[in-house]
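Each remark here refers to the structure printed beneath this line.
A single protein chain has been removed from this complex, and every other one stays in its place.
Coming up: chain A.
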Amino acid sequence: MNRFERVQISEQSPEVRSHNFEEVCLGYTEEEAVAEAKRCLQCKNPQCVTKCPVSINIPEFIHEIAEGNFGKAAKILAKYTALPAVCGRVCPQEVQCESKCVLGNKGDAVAIGKLERFAADWGRDHDVEVAEAKESNGHKVAVIGSGPAGITCAGDLAKEGYDVTIYEALHKPGGVLVYGIPEFRLPKDTVVKHEIRNLKKLGVKIKTNVIVGRTVTIDDLFDKGKYDAVFVGSGAGLPKFMGIPGENYNGVFSANEFLTRNNLMKAYEDGYDTPIKVGSKVAVVGGGNVAMDAARTAKRLGAEVWIVYRRSEEELPARVEEVHHAKEEGINFELLTNPTEIIGDEKGWVKGIKCVRMELGEPDKSGRRRPIPVKGSEFEFDVDTVIMALGTSPNPLIPSTTEGLEVDKKKCLVADEQGQTSKEGVFAGGDAVTGAATVILAMGAGKEAAAAIDKYING
């Protein structure tokens, strides 16, 4: 075995998977996992851990896999994370833990994410009990939102003996994990549901269909609900549009609408009542994970798909693996291209998109080179659907109904490193504070806030 070469993982072939919603990556077998785990050098001073926002003891769990103790590996993971099977699948490992793996200096980094996924899946399939909570301490905490930030905060507090209730606006818990990220990257019924079941086993109560700011307010939670503290993990769910002509034509959707219909409402499955519209030629505007997910979903629903992105391939914000998978599946990329107008037919349905070619100029504030339109390069191409995946921002509902809760210019909640907001007893974290980011950063914030809430209540 070559220590510097990663054990290959099997995937559904692109031709097959672009017609179904089953998971793309099939995961390691036990033998493969052991072989990959054995590559880990078990560093005394593991750099990989420094880049994991929830500080998983990576060499420790990998060691147990190498020894064939898969259940033990699952238990170790559970000490640090409420969502190992999720993170193992969707974490941008290449810029997190794996970016610091020493093996990466000479060859392939250890497949930390894939091993994490393996151990978590094995634990689930073999009913390994992972959840343990301390005796009740009599204190009540309310958590708003059941995405990764809320789940993590709730799980950590429940383990410490808090009486935790999650309030969720939608009818299913999970946040972006259920409404945004598609089944083919993150299976809902097996993976997400199971991790939520573990949370319930810790004693966490989940109340769906409660919109904080409408059904109840944060002040109600303190006054009537007698909660000692509140954590806000309400995400960044508000879709952006470009503000170009033609954006309200029939056939222009936000990625959130398209993905919610498909994932949360299961429009792709027979027997579900929610309709979805795909069209035959789809332009997806944007270059992040959301754009890739929308594009690959449209492809699976039978359309021919173009990603339209204003910078070059290097700047695509989506995970490398997702871009690679999208290309394999036959998604077309129109890079350095920006839409300027959506063209409609006489009945107001999309029939094309007008774009301009871009070139990269000087770096902007984000450090990425700024795209500038190339004069005279306008062109049109025919599509019947346009999906806008331009990013999202936090929903103003909670700050606008909670006195004393400050937001910044981007409508993000203001909170310090520990999650403390401008209002006493109210903590916040995840996309609601940072704007759209990643699962693992939201989890890290949920964890910090749980520790801060514990300190706030118990001193």
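As a convention for this text, a residue touches a chain if its C-beta (ideal position, glycine included) is under 8 Å from a C-beta of that chain, and two chains touch if they have at least 3 such contacts; residues count from 1.
Here is the rule we go by: contacts and distances are computed from a predicted model.
Asks: Out of "Aspartyl/glutamyl-tRNA(Asn/Gln) amidotransferase subunit B", "Septum site-determining protein MinD", "Peptide/nickel transport system permease protein" or "Sulfide/dihydroorotate dehydrogenase-like FAD/NAD-binding protein", which one is the UniProt protein name for the chain not included here?
Replies: "Sulfide/dihydroorotate dehydrogenase-like FAD/NAD-binding protein"
Asks: Touching the absent chain in the whole complex: find that residue among A:Gly107, A:Gly302 or A:Gly348.
Replies: Answer from the full complex: A:Gly348 touches the omitted chain.
Asks: Touching the left-out chain: which of A:Ser13, A:Thr29 or A:Thr274?
Replies: Residue touching the absent chain, from the options given: A:Thr274.
Asks: Could you tell which one of A:Val7, A:Val24, A:Ile65 or A:Leu170 touches the chain left off the display?
Replies: Once the missing chain is taken into account, the touching residue is A:Leu170.
Asks: Using the definition of touch stated at the top, determine which of A:Glu60, A:Asp108, A:Asp228 or A:Glu257 touches the missing chain.
Replies: Of the candidates A:Glu60, A:Asp108, A:Asp228 or A:Glu257, A:Glu257 is in touch with the missing chain.
Asks: List the chain A residues touching the unshown chain?
Replies: 169-171, 208-211, 214-216, 237-239, 241, 247-248, 250-251, 253-254, 256-257, 260-261, 265-266, 271-277, 347-348, 395, 397
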